[in-house]
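Quick one: the structure is below, and I'll ask about it shortly.
One chain of protein is taken out of this complex; the other chains stay put.
As written, the chains take the letters A, B, C and D, and residue 1 is the first residue of each chain.
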Amino acid sequence: MIIAKVIGTVVSTRKNSNLIGSKFMIVEPLPVMQSDIKRLVAVDQAGAGIGDYVLVSVGSAARMLSGSEAASIDAAIVGVIDSPDEIVVKE
Amino acid sequence: MIIAKVIGTVVSTRKNSNLIGSKFMIVEPLPVMQSDIKRLVAVDQAGAGIGDYVLVSVGSAARMLSGSEAASIDAAIVGVIDSPDEIVVKE
Amino acid sequence: MIIAKVIGTVVSTRKNSNLIGSKFMIVEPLPVMQSDIKRLVAVDQAGAGIGDYVLVSVGSAARMLSGSEAASIDAAIVGVIDSPDEIVVKE
Amino acid sequence: MIIAKVIGTVVSTRKNSNLIGSKFMIVEPLPVMQSDIKRLVAVDQAGAGIGDYVLVSVGSAARMLSGSEAASIDAAIVGVIDSPDEIVVKE
Partner (left out) sequence: MIIAKVIGTVVSTRKNSNLIGSKFMIVEPLPVMQSDIKRLVAVDQAGAGIGDYVLVSVGSAARMLSGSEAASIDAAIVGVIDSPDEIVVKE
(Lines give C-alpha, C1' and ligand atoms only; values in the text may rest on other atoms or scores of the structure.)
Protein backbone atom coordinates (compact mmCIF):
# COMPACT_ATOMS: atom_id res chain seq x y z
CA MET A 1 0.00 0.00 0.00
CA ILE A 2 1.01 3.58 -0.28
CA ILE A 3 0.03 6.52 1.85
CA ALA A 4 -1.61 9.25 -0.18
CA LYS A 5 -3.61 12.41 0.32
CA VAL A 6 -7.06 12.73 -1.18
CA ILE A 7 -6.97 15.85 -3.30
CA GLY A 8 -9.95 15.66 -5.61
CA THR A 9 -12.78 13.83 -7.25
CA VAL A 10 -13.80 12.94 -10.75
CA VAL A 11 -17.20 12.05 -12.17
CA SER A 12 -17.86 9.61 -15.00
CA THR A 13 -21.46 9.06 -15.99
CA ARG A 14 -20.78 6.80 -18.97
CA LYS A 15 -18.91 3.82 -17.51
CA ASN A 16 -18.89 0.05 -17.08
CA SER A 17 -22.06 -1.06 -15.28
CA ASN A 18 -19.92 -2.75 -12.64
CA LEU A 19 -18.69 0.72 -11.61
CA ILE A 20 -22.11 2.21 -10.84
CA GLY A 21 -22.09 3.69 -7.37
CA SER A 22 -18.29 3.91 -7.21
CA LYS A 23 -16.85 7.14 -5.78
CA PHE A 24 -13.73 8.11 -7.70
CA MET A 25 -11.15 10.04 -5.71
CA ILE A 26 -7.94 11.59 -6.97
CA VAL A 27 -5.11 10.75 -4.61
CA GLU A 28 -1.54 11.94 -4.48
CA PRO A 29 1.05 9.67 -2.87
CA LEU A 30 3.27 11.21 -0.22
CA PRO A 31 6.51 12.31 -1.90
CA VAL A 32 8.49 9.73 0.11
CA MET A 33 6.14 6.93 -0.89
CA GLN A 34 6.57 6.39 -4.59
CA SER A 35 8.56 8.40 -7.00
CA ASP A 36 7.17 7.12 -10.28
CA ILE A 37 3.49 7.63 -9.62
CA LYS A 38 2.25 11.15 -9.42
CA ARG A 39 -1.49 10.98 -8.96
CA LEU A 40 -4.00 8.23 -9.52
CA VAL A 41 -7.74 7.65 -9.27
CA ALA A 42 -8.83 5.29 -6.48
CA VAL A 43 -12.29 4.08 -5.58
CA ASP A 44 -13.22 4.97 -2.03
CA GLN A 45 -13.92 1.93 0.16
CA ALA A 46 -13.31 3.55 3.55
CA GLY A 47 -15.43 6.69 3.68
CA ALA A 48 -12.57 9.05 2.86
CA GLY A 49 -12.92 12.77 2.18
CA ILE A 50 -10.83 15.43 0.53
CA GLY A 51 -7.78 16.25 2.61
CA ASP A 52 -7.67 12.85 4.30
CA TYR A 53 -4.49 10.81 4.40
CA VAL A 54 -5.31 7.32 3.27
CA LEU A 55 -3.96 3.85 2.52
CA VAL A 56 -4.27 2.99 -1.16
CA SER A 57 -4.03 -0.58 -2.46
CA VAL A 58 -3.45 -1.23 -6.14
CA GLY A 59 -3.97 -4.20 -8.42
CA SER A 60 -6.27 -7.09 -7.56
CA ALA A 61 -6.10 -6.02 -3.89
CA ALA A 62 -8.53 -3.23 -4.83
CA ARG A 63 -11.24 -5.82 -5.46
CA MET A 64 -11.11 -7.68 -2.14
CA LEU A 65 -13.90 -5.71 -0.47
CA SER A 66 -17.17 -7.60 -0.44
CA GLY A 67 -19.24 -6.39 -3.37
CA SER A 68 -16.27 -5.11 -5.40
CA GLU A 69 -15.00 -8.48 -6.63
CA ALA A 70 -16.27 -7.91 -10.17
CA ALA A 71 -15.60 -4.17 -10.49
CA SER A 72 -13.20 -2.83 -13.13
CA ILE A 73 -11.00 -1.12 -10.56
CA ASP A 74 -7.26 -1.31 -10.02
CA ALA A 75 -6.87 1.07 -7.07
CA ALA A 76 -8.88 1.60 -3.89
CA ILE A 77 -8.75 3.58 -0.70
CA VAL A 78 -8.79 0.82 1.91
CA GLY A 79 -8.13 2.79 5.08
CA VAL A 80 -8.07 6.30 6.48
CA ILE A 81 -5.26 7.56 8.67
CA ASP A 82 -6.71 9.84 11.32
CA SER A 83 -3.74 12.17 11.27
CA PRO A 84 -0.37 12.34 9.56
CA ASP A 85 1.05 12.25 13.09
CA GLU A 86 0.21 8.56 13.18
CA ILE A 87 2.85 7.92 10.56
CA VAL A 88 5.83 6.99 12.72
CA VAL A 89 9.18 6.75 11.04
CA LYS A 90 12.41 5.95 12.88
CA GLU A 91 15.32 6.28 10.52
CA MET B 1 -7.16 4.07 -12.49
CA ILE B 2 -5.56 6.88 -14.35
CA ILE B 3 -7.15 9.66 -16.32
CA ALA B 4 -6.00 9.70 -19.92
CA LYS B 5 -6.90 11.27 -23.21
CA VAL B 6 -7.74 9.09 -26.19
CA ILE B 7 -5.36 10.15 -28.93
CA GLY B 8 -5.41 7.39 -31.51
CA THR B 9 -6.24 3.92 -32.65
CA VAL B 10 -4.33 0.90 -33.84
CA VAL B 11 -5.47 -2.04 -35.93
CA SER B 12 -4.22 -5.61 -35.61
CA THR B 13 -5.72 -8.20 -37.91
CA ARG B 14 -3.48 -11.11 -36.88
CA LYS B 15 -4.14 -11.52 -33.16
CA ASN B 16 -5.27 -13.92 -30.44
CA SER B 17 -8.79 -15.15 -31.20
CA ASN B 18 -9.92 -13.89 -27.79
CA LEU B 19 -9.23 -10.35 -29.02
CA ILE B 20 -11.53 -10.45 -32.04
CA GLY B 21 -13.88 -7.49 -31.92
CA SER B 22 -11.69 -5.51 -29.51
CA LYS B 23 -11.25 -1.82 -30.29
CA PHE B 24 -7.68 -0.78 -29.53
CA MET B 25 -7.27 2.85 -28.50
CA ILE B 26 -4.04 4.71 -27.85
CA VAL B 27 -4.34 6.71 -24.66
CA GLU B 28 -2.07 9.24 -23.10
CA PRO B 29 -2.23 9.73 -19.32
CA LEU B 30 -2.62 13.28 -18.05
CA PRO B 31 0.84 14.58 -17.19
CA VAL B 32 -0.08 14.81 -13.49
CA MET B 33 -1.32 11.24 -13.44
CA GLN B 34 1.69 9.03 -13.97
CA SER B 35 5.16 10.01 -14.80
CA ASP B 36 6.57 6.68 -15.89
CA ILE B 37 3.98 5.71 -18.45
CA LYS B 38 3.85 7.70 -21.60
CA ARG B 39 1.22 6.14 -23.82
CA LEU B 40 -0.44 2.76 -23.80
CA VAL B 41 -2.99 0.77 -25.78
CA ALA B 42 -6.31 0.16 -24.00
CA VAL B 43 -9.33 -1.77 -25.15
CA ASP B 44 -12.43 0.39 -25.23
CA GLN B 45 -15.20 -0.86 -22.92
CA ALA B 46 -17.10 2.41 -22.53
CA GLY B 47 -17.78 3.71 -26.02
CA ALA B 48 -14.94 6.23 -26.02
CA GLY B 49 -13.83 8.27 -29.00
CA ILE B 50 -10.73 10.20 -29.96
CA GLY B 51 -10.33 13.30 -27.85
CA ASP B 52 -12.30 11.90 -24.91
CA TYR B 53 -10.92 11.99 -21.40
CA VAL B 54 -11.28 8.54 -19.93
CA LEU B 55 -10.65 6.33 -16.91
CA VAL B 56 -8.17 3.57 -17.72
CA SER B 57 -7.79 0.46 -15.54
CA VAL B 58 -4.76 -1.75 -15.90
CA GLY B 59 -3.95 -5.33 -14.95
CA SER B 60 -6.61 -7.93 -14.23
CA ALA B 61 -9.11 -5.10 -13.68
CA ALA B 62 -9.23 -4.76 -17.46
CA ARG B 63 -10.92 -8.17 -17.68
CA MET B 64 -13.80 -7.59 -15.28
CA LEU B 65 -16.34 -6.53 -17.92
CA SER B 66 -18.73 -9.34 -18.77
CA GLY B 67 -17.43 -11.05 -21.90
CA SER B 68 -13.83 -9.92 -21.46
CA GLU B 69 -12.84 -12.38 -18.73
CA ALA B 70 -10.74 -14.50 -21.08
CA ALA B 71 -9.28 -11.75 -23.29
CA SER B 72 -5.52 -11.18 -23.48
CA ILE B 73 -5.82 -7.57 -22.36
CA ASP B 74 -4.05 -5.69 -19.60
CA ALA B 75 -5.58 -2.23 -20.02
CA ALA B 76 -9.12 -1.01 -20.68
CA ILE B 77 -11.08 2.19 -20.93
CA VAL B 78 -13.71 1.66 -18.22
CA GLY B 79 -15.35 5.08 -18.13
CA VAL B 80 -15.62 8.34 -20.01
CA ILE B 81 -15.37 11.71 -18.32
CA ASP B 82 -17.84 14.09 -19.97
CA SER B 83 -15.50 17.05 -19.63
CA PRO B 84 -12.12 17.77 -18.08
CA ASP B 85 -14.02 20.30 -15.96
CA GLU B 86 -15.39 17.38 -13.96
CA ILE B 87 -11.92 16.71 -12.63
CA VAL B 88 -12.01 18.60 -9.36
CA VAL B 89 -8.75 19.05 -7.50
CA LYS B 90 -8.42 20.99 -4.26
CA GLU B 91 -4.78 21.24 -3.34
CA MET C 1 -0.93 -3.23 -23.99
CA ILE C 2 2.07 -1.55 -25.44
CA ILE C 3 3.23 -1.42 -29.01
CA ALA C 4 6.71 -2.83 -29.44
CA LYS C 5 9.05 -3.96 -32.15
CA VAL C 6 10.38 -7.50 -32.17
CA ILE C 7 14.15 -7.17 -32.20
CA GLY C 8 15.50 -10.55 -31.20
CA THR C 9 15.15 -13.98 -29.74
CA VAL C 10 16.56 -15.87 -26.80
CA VAL C 11 16.86 -19.60 -26.20
CA SER C 12 16.59 -21.34 -22.85
CA THR C 13 16.93 -25.10 -22.82
CA ARG C 14 16.84 -25.55 -19.05
CA LYS C 15 13.48 -24.11 -17.99
CA ASN C 16 10.18 -24.82 -16.24
CA SER C 17 8.40 -27.69 -17.96
CA ASN C 18 5.37 -25.46 -18.46
CA LEU C 19 7.49 -23.33 -20.82
CA ILE C 20 8.42 -26.11 -23.24
CA GLY C 21 7.57 -25.04 -26.76
CA SER C 22 7.44 -21.34 -25.90
CA LYS C 23 9.10 -18.99 -28.37
CA PHE C 24 10.87 -16.21 -26.48
CA MET C 25 11.10 -12.91 -28.36
CA ILE C 26 12.94 -9.78 -27.28
CA VAL C 27 10.72 -6.78 -27.83
CA GLU C 28 11.42 -3.09 -27.55
CA PRO C 29 8.50 -0.76 -26.78
CA LEU C 30 8.05 2.24 -29.04
CA PRO C 31 9.75 5.21 -27.40
CA VAL C 32 6.40 6.98 -26.94
CA MET C 33 4.83 3.93 -25.32
CA GLN C 34 6.56 3.47 -22.00
CA SER C 35 9.49 5.29 -20.63
CA ASP C 36 10.47 2.99 -17.79
CA ILE C 37 10.69 -0.27 -19.68
CA LYS C 38 13.48 -0.67 -22.13
CA ARG C 39 13.27 -4.17 -23.50
CA LEU C 40 11.54 -7.27 -22.29
CA VAL C 41 11.11 -10.92 -23.24
CA ALA C 42 7.63 -11.88 -24.43
CA VAL C 43 6.29 -15.26 -25.49
CA ASP C 44 4.95 -15.21 -29.02
CA GLN C 45 1.25 -16.08 -29.27
CA ALA C 46 0.53 -14.44 -32.61
CA GLY C 47 3.08 -15.75 -35.07
CA ALA C 48 5.33 -12.69 -34.90
CA GLY C 49 8.73 -12.40 -36.52
CA ILE C 50 11.74 -10.17 -36.10
CA GLY C 51 11.02 -6.64 -37.29
CA ASP C 52 7.27 -6.91 -36.68
CA TYR C 53 5.41 -4.29 -34.71
CA VAL C 54 3.30 -6.08 -32.12
CA LEU C 55 0.88 -5.67 -29.24
CA VAL C 56 2.38 -6.90 -25.97
CA SER C 57 0.28 -7.71 -22.91
CA VAL C 58 1.89 -8.08 -19.52
CA GLY C 59 0.87 -9.70 -16.27
CA SER C 60 -1.83 -12.32 -16.01
CA ALA C 61 -3.15 -11.17 -19.41
CA ALA C 62 -0.23 -13.08 -20.92
CA ARG C 63 -1.81 -16.37 -19.80
CA MET C 64 -5.27 -15.95 -21.32
CA LEU C 65 -4.52 -17.82 -24.53
CA SER C 66 -5.89 -21.34 -24.49
CA GLY C 67 -3.06 -23.67 -23.47
CA SER C 68 -0.99 -20.99 -21.73
CA GLU C 69 -3.04 -20.76 -18.53
CA ALA C 70 -0.43 -22.59 -16.46
CA ALA C 71 2.73 -21.21 -18.08
CA SER C 72 5.25 -19.19 -16.05
CA ILE C 73 4.99 -16.18 -18.34
CA ASP C 74 4.31 -12.54 -17.57
CA ALA C 75 4.47 -11.04 -21.06
CA ALA C 76 3.12 -12.18 -24.43
CA ILE C 77 2.83 -10.97 -27.98
CA VAL C 78 -0.94 -11.06 -28.49
CA GLY C 79 -1.26 -9.36 -31.87
CA VAL C 80 0.74 -8.24 -34.87
CA ILE C 81 0.29 -4.83 -36.45
CA ASP C 82 0.59 -5.20 -40.21
CA SER C 83 2.35 -1.89 -40.61
CA PRO C 84 3.34 1.04 -38.38
CA ASP C 85 1.11 3.09 -40.67
CA GLU C 86 -1.88 1.51 -38.96
CA ILE C 87 -0.97 3.35 -35.78
CA VAL C 88 -3.15 6.44 -36.07
CA VAL C 89 -2.53 9.27 -33.64
CA LYS C 90 -4.44 12.53 -33.70
CA GLU C 91 -2.93 14.90 -31.22
CA MET D 1 10.68 -9.79 -3.75
CA ILE D 2 12.74 -6.88 -2.67
CA ILE D 3 14.90 -6.49 0.38
CA ALA D 4 13.82 -3.56 2.50
CA LYS D 5 14.38 -2.12 5.93
CA VAL D 6 11.47 -1.62 8.29
CA ILE D 7 11.55 2.05 9.25
CA GLY D 8 8.18 2.82 10.72
CA THR D 9 4.57 2.05 11.38
CA VAL D 10 1.23 3.60 10.55
CA VAL D 11 -2.13 3.19 12.23
CA SER D 12 -5.49 3.28 10.50
CA THR D 13 -8.56 2.79 12.65
CA ARG D 14 -11.16 3.39 9.93
CA LYS D 15 -10.43 0.71 7.33
CA ASN D 16 -11.88 -2.21 5.39
CA SER D 17 -13.08 -4.89 7.81
CA ASN D 18 -10.82 -7.42 6.07
CA LEU D 19 -7.83 -5.43 7.35
CA ILE D 20 -8.68 -5.64 11.05
CA GLY D 21 -5.69 -6.96 12.95
CA SER D 22 -3.22 -6.10 10.20
CA LYS D 23 0.05 -4.51 11.32
CA PHE D 24 1.07 -1.83 8.82
CA MET D 25 4.82 -1.30 8.53
CA ILE D 26 6.61 1.34 6.49
CA VAL D 27 9.47 -0.23 4.62
CA GLU D 28 12.24 1.28 2.56
CA PRO D 29 13.83 -0.85 -0.18
CA LEU D 30 17.59 -1.10 -0.20
CA PRO D 31 18.94 1.51 -2.62
CA VAL D 32 20.27 -1.23 -4.91
CA MET D 33 16.94 -3.03 -4.98
CA GLN D 34 14.52 -0.79 -6.80
CA SER D 35 15.04 2.68 -8.01
CA ASP D 36 11.47 3.71 -8.66
CA ILE D 37 9.92 2.83 -5.35
CA LYS D 38 10.89 4.90 -2.39
CA ARG D 39 8.87 3.66 0.55
CA LEU D 40 5.76 1.58 0.81
CA VAL D 41 3.42 0.19 3.44
CA ALA D 42 3.53 -3.58 3.88
CA VAL D 43 1.50 -5.80 6.18
CA ASP D 44 3.70 -7.79 8.50
CA GLN D 45 3.33 -11.57 8.11
CA ALA D 46 6.68 -12.60 9.59
CA GLY D 47 6.93 -10.94 13.00
CA ALA D 48 9.17 -8.10 11.83
CA GLY D 49 10.19 -5.12 13.91
CA ILE D 50 11.58 -1.69 13.23
CA GLY D 51 15.16 -1.89 12.00
CA ASP D 52 14.77 -5.39 10.58
CA TYR D 53 15.82 -6.21 7.04
CA VAL D 54 12.97 -8.05 5.41
CA LEU D 55 11.72 -9.68 2.21
CA VAL D 56 8.72 -7.84 0.80
CA SER D 57 6.37 -9.40 -1.76
CA VAL D 58 4.01 -7.22 -3.73
CA GLY D 59 0.83 -7.87 -5.69
CA SER D 60 -1.29 -10.96 -5.22
CA ALA D 61 1.70 -12.68 -3.59
CA ALA D 62 0.91 -10.62 -0.50
CA ARG D 63 -2.32 -12.58 -0.03
CA MET D 64 -0.90 -16.11 -0.09
CA LEU D 65 -0.55 -16.48 3.67
CA SER D 66 -3.35 -18.54 5.17
CA GLY D 67 -5.97 -16.12 6.49
CA SER D 68 -4.95 -13.21 4.27
CA GLU D 69 -6.55 -14.45 1.04
CA ALA D 70 -9.37 -11.92 1.19
CA ALA D 71 -7.48 -8.94 2.62
CA SER D 72 -7.18 -5.68 0.67
CA ILE D 73 -3.40 -5.76 0.72
CA ASP D 74 -0.87 -5.46 -2.08
CA ALA D 75 2.38 -5.72 -0.13
CA ALA D 76 3.53 -7.95 2.73
CA ILE D 77 6.61 -8.71 4.74
CA VAL D 78 7.05 -12.43 4.09
CA GLY D 79 10.43 -13.07 5.67
CA VAL D 80 12.99 -11.55 7.99
CA ILE D 81 16.70 -11.56 7.22
CA ASP D 82 18.60 -12.10 10.45
CA SER D 83 21.41 -9.79 9.46
CA PRO D 84 22.38 -7.77 6.38
CA ASP D 85 25.52 -9.94 6.39
CA GLU D 86 23.39 -12.76 5.03
CA ILE D 87 22.96 -10.87 1.80
CA VAL D 88 25.73 -12.34 -0.31
CA VAL D 89 26.53 -10.64 -3.59
CA LYS D 90 29.31 -11.76 -5.91
CA GLU D 91 29.66 -9.28 -8.74
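Here, contacts are C-beta pairs under 8 Å (C-beta built on N, C-alpha and C of every residue); 3 or more make two chains touch, one makes a residue touch a chain.
Just so it is clear, the structure is predicted and the values come from calculations on it, not from any experiment.
J.: Residue by residue, what part of chain C touches the chain that was omitted?
T.: Residues 7-16, 18-19, 24, 26, 36-42, 50-51, 59-60, 62-63, 70-75 of chain C touch the chain absent from view.
J.: Touching the missing chain, which residues of chain D?
T.: Counting over the whole complex, chain D touches the hidden chain at residues 1-3, 32-36, 45-47, 55, 57-62, 64-65, 76, 78-82, 86-91.
By our rule, only the chains that are shown with their structure count from here on.
J.: Per the centroid of Cα atoms for each chain, what is the distance between chain A and chain B, given in Å?
T.: 19
J.: Could you list the positions in chain C whose residues touch two or more of the other chains?
T.: Counting only residues that touch two or more other chains, chain C contributes 36.
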